[in-house]
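Heads up, this is only part of the complex; the chains shown haven't been moved.
Think of it as A and B in the order they're written, each chain with its own count starting at 1.
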Amino acid sequence: MQITLIQGLLLSIAAIIIGVDYWLEAFFIFRPLVVSTITGIILNDVKLGLTTGALTELAFAGLTPAGGTQPPNPVLAGFMSTVIAYTANVDAKAALGLCLPFSFLMQYVILFYYSAFSFFMAKADKAALEANPNAIGKINVITTLIVAVSYGVIVFACTYLAQDAMANLVNSMPEKLIHGLEVAGGILPAIGFGMLLRVMMKAKYIPYFIVGFLMANFIPMSNLLPVALVGFAFAAYDFFNAKQRKYELQEALARTNINTHGGNQDGI
Amino acid sequence: MASKVLTKKDVTMLGIRSSLLQASFNYERMQAGGWLWAQLPALKKIYKQDSSALSSAMVDNLEFINTHPNLVGFLMGLLISLEENHEDRNLIKGLKLALFGPIAGIGDAIFWFTFLPIIAGISCSFASEGLIIGPIIFVASYVAIWILRIVWTHMGYTLGTKSFEILKDNSDIISNSATILGITVIGALIATYVSIELLPVIQVAGGIEVSIQTAFFDTIFPKLLPMAYTLLMFYLLKKKQISPVVLIIATIILAIICSYMNLL
């Protein structure tokens, strides 16, 4: 399907708003699930937006900017997975595979800004010394604007302008290649989860990992809320247990200290 | 002792402005620029005409900082209450340095590594069936979290330095509990959302075809391959320090190769 100029412009405007949201990490409308849904609404195919968004979201679950790192860009992934599925008419899984180059591209753009914006800090220092609040405001506004405009331009280019080239490219791909991308789309979440595990996993958490895995495998349920509840039960148990242990220890030590002191006094 | 100059509304505004934290994020000072910007109206009110005091405060607040946006309001509230009391600048600076790290740790554990996968997992289970309720739940949850930023800010402002102790005492237990919850859900997410299905069938006597996937892997243990691949990724990321981008590309290439070989 074709993206009209109006749709292209709407996508571009959405990209500006969403881009700023990601830059500030404010309302989390920058996650692929939401971005794809919005794209689907603009392209008048909400269902496509939902399904591509769900898949992309999960593949990006572990790819977080925590610690100030820049992961593959979730905003571009959200836009492009839906757009590619729409224009080139491929399966959501294959679209996930195909959207990644765009995601990497934007990742590097932001990384560039992370470095480049360091130069504003000298100006900011000067403003601070001069007790000039307005200058500080201006710096922040400028950096944010630069990011916003970049999102608008890049998304417009990738969606509206590049659509024919992309559709041709995809349509000329052999079936096996497309199927391969679909397969990749099914596997990619493994990397996101691997990233999460890298940060969170310690030996002592293995039991919980096993139980979560087994529950999803052997107990039929329509969503993961029950698992989250069980996880919450474990967390709460551990929390109260730790508190209880702390309390018992302090109790016991308090009692001993009294005894010891008594003993000392006798001895001296 | 200085009298209070900030109103409730000022603190609320500070909470809202805490969202500007990353407005000029960069690798030299990380969130310093936005951190200062967010607090400027409050600082101006506190130091009024005393522009040298304001300047000191601004200089201090332009130093390197990197903490968690959803919780930063707590820290802002706490420090601004000290500024308002005209506490010693070194105390304020010291507290900031002591706290932004732990708050980043707790925040990342709770919000990036626990809350996001859970709410994403649940929302996606709706969205993947074409139900708009999925993203609605998702956005609603994050709007709620955003509103809490104002609550944290008031809390930090009210508790003052006492909050320092509370935070230090419990940060371990809290992030431990959050991680337990998160890990449980991730185990389930792997089983639910990573899919690897082998295509090959074995021809047995009598022309009957036996699928390796259903007859072998699904019988021994469902979702064995997705779990194995995830653990392999985990291993490569953690022990071999391979970048995720490399793994993504390698996975795609591998999938395409397997597709050509009729394996997957």
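The working rule: contacts are C-beta pairs under 8 Å (C-beta built on N, C-alpha and C of every residue); 3 or more make two chains touch, one makes a residue touch a chain.
Note that the coordinates shown come from a computational prediction; the quantities given were computed from them, not determined experimentally.
Student: In terms of the labels given, what is the subunit stoichiometry of the entire assembly described by this structure file?
Tutor: A x3, B x3
The rule is short, and it goes like this: only the chains that are shown with their structure count from here on.
Student: If you average the CA atoms of chain A and of chain B, how far apart do the two points sit, in angstrom?
Tutor: 9
Student: Could you list, by residue number, the parts of chain A that touch chain B in their complex?
Tutor: So the residues of chain A in touch with chain B come to 23-29, 31, 33-34, 37, 46-47, 50-51, 53-55, 57-58, 61-64, 66-68, 71-72, 97, 100, 104, 113-118, 120-121, 124-125, 127-131, 133, 136-137, 139-141, 143-144, 176-177, 179-181, 183-184, 186-191, 193-201, 205, 208-218, 222-225, 227-228, 230-232, 234-236, 238-239, 242-243.
Student: Taking the complex as given, what residues does chain B use to touch chain A?
Tutor: The touching residues are 19-30, 32-34, 36-37, 40, 43-44, 51-52, 54-55, 58-59, 61-62, 66, 69-70, 104, 108-109, 112-113, 116-118, 120-128, 130-132, 134-135, 138-139, 142-143, 145-146, 173-174, 176-197, 221-223, 226-227, 229-234, 236-238, 244-245, 247-248, 251-252, 254-260, 264.
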